[in-house]
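A single protein chain has been omitted from the complex, and every remaining protein chain is retained in its original position.
And then chain A:
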Amino acid sequence: MGVSVIVFGLVQLVPGDPIRLALGTRFDQETYDALLARSGLDQPLVTQYFGWAGRALTGDLGVSFRSGETVTSLIAERLPATLTLAFASILVALLIAVPLGTLSALRPRSVVDRVATVLSQIGISVPEFWMAIVLILVFAGTLGWLPSGGYVPLTEDPGGWAQRLLMPAVVTGVVSGSVITRFVRSSVLEALGADHVRTAQAKGLPARQVFTWHVLRNALLPLVTVTGVQLAYLLSGVVVVEIVFSWPGLGQLALQAVQARDYPVLQGAILLFAVVFLLINLVVDLLYTAIDPRIRR
C-alpha cells in the first residue's frame, strides 16, 4: 500500500506531458482532448491513484500510452530475460566471491588477501558500462568469439542463449561478486575467531571438517543477507548493462518508459521492483530460520 502510493507519486513528479509526447508532430487539440479523457489524466490525482491501485490489485496495470499493449504483457515479455541475467549474474558473483573471500580470510594480510582486496575494489569502482564495452571490444570485436549483444530464449537456441548471456552476466557478476567478496572475507574471518572453532579443533576433527562445519556454516548467514540484496538489485534490472548489450530486460523497459513519459508502464515496472524486493526479503528471512536455529520460534 505505502509502496504503491510512493510509486504513483514519484511517477507523477516526472515532468513532461505523455500525451503530447505520444502524439508528437501529429498534434491537434481534439485528438489531444479525446486521448486525455480516455487515459484518465484529466481526473484529480487522488481519483487517478485509486483507479490505478484498484486495478493493479486485480493484476491490471493499465495500457501503455506508447504502444497500446497492456503493461502486464509488456512486463511478462521482458521478465524471462531479466530473470535469466539476474540468476546467471548471482551465480558468477558467488563463484568469484566465496572462494576469493574465503582465501582472503584464511590468510589475512597475505599476498592473496591483498590481491583479492585490490581486485574487489577495482570491481566495485570500475563503471559497468566501461567493463561492458571493453569486453565487447575484446571478445566480440578483436577475438570475435561472442556476439556483442542481444537475447534468444533458451528454448529456441541453447548455444546462442549461453553465448549472449556470458558477457552481461560476467559484467554484473563481477560487480556484485566484488561486493560479496568483502562480506565473505569479514564473516569468515569472524567465524574463524569464534571460541567454538577452538572447541572443534580440540576434539581432534580434521581441519577440513572444522572449516566446513564450524567456520563456513557459521559464516553463511551474512552471506545469505548480502546475496539477497544483490539479487534484488539485479532483478530490478541493470539498466546500463542491459542497454550496452541490447538485453531486453526490465531495466531497458523502465528506461524507455521514462523517456516516453509512459506512466502506466513506469508505474507497473517500479511496482514490480518493489514487490520483488519484498519477496526476496521474505525468502531471505525464511532462509535465516533454516540456517540459524536461534531464529526459529
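What we mean here is this: a residue touches a chain if its C-beta (ideal position, glycine included) is under 8 Å from a C-beta of that chain, and two chains touch if they have at least 3 such contacts; residues count from 1.
The definition used in the following text is that contacts and distances are computed from a predicted model.
K.L.:
Tell me the UniProt name of the left-out chain, picking from "Heme exporter protein C", "Amino acid/amide ABC transporter membrane protein 2 (HAAT family)", "Hydrogenase-4 component B" or "Peptide/nickel transport system ATP-binding protein".
P.N.:
Cross-referencing UniProt, the chain left out corresponds to "Peptide/nickel transport system ATP-binding protein".
K.L.:
Which of these, A:44, A:59, A:159 or A:204, touches the one chain of the complex that we don't see?
P.N.:
Checking each option in A:44, A:59, A:159 or A:204, the one touching the absent chain turns out to be A:204.
K.L.:
Among A:218, A:236, A:252 or A:267, which one is in touch with the chain left out?
P.N.:
A:218
K.L.:
For the chain not shown, which residue from A:55, A:114 or A:196 touches it across the whole complex?
P.N.:
A:196
K.L.:
Over the whole complex, note the residues of chain A touching the chain we left out.
P.N.:
The list for chain A reads 194-196, 198-207, 209, 213-214, 217-218, 291-294.
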